[in-house]
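One chain of protein is taken out of this complex; the other chains stay put.
This part shows chain A:
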């Protein structure tokens, strides 16, 4: 389940890394084996992980850096955790993927979107949130990972409980 590579990268690892780089033309990839999940197939493993950081690694094989070029739009207080409108727009170039993570949900990864050529890097959707949590948007642009986070308070029970 974990994506940790051994302390000494084996030759196979290095080769896999090289293949991945060649395939998708990205930069340095410290977690080459996990990277396959970030592409065409449904990333089953990443969706099962509970921890946000682990899920990000399983999906992208990289660690994101915060960016102010991502605008994450989510309510400060969500009255109904079952339907929380969340949207992302970004001014970053060459965006290939945008994903949403809800840290306190049973499984952190909520949704992951791929943008083939020509798509405009923005997406709006509605997520479920189990409780008050931070919502993180991860944007993959030009082979690098960027993130933006916002806290959303969920009022359980609706009428002030």
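Quick note on the criterion: contacts are C-beta pairs under 8 Å (C-beta built on N, C-alpha and C of every residue); 3 or more make two chains touch, one makes a residue touch a chain; residues count from 1.
Convention: contacts and distances are computed from a predicted model.
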item: Listed names "Thiosulfate oxidation carrier complex protein SoxZ", "Nitrogen fixation protein NifU", "Tryptophan synthase alpha chain" or "Leucine/isoleucine/valine transporter permease subunit", matching UniProt entry of the absent chain; value: "Thiosulfate oxidation carrier complex protein SoxZ"
item: Residue of A:56, A:127 or A:152 in touch with the missing chain, whole complex considered; value: A:127
item: Of A:70, A:84, A:141 or A:154, the residue in touch with the unshown chain; value: A:84
item: Residue ranges of chain A at the interface with the undisplayed chain; value: 42-43, 47, 82-84, 87, 102, 105-107, 109-120, 122-129
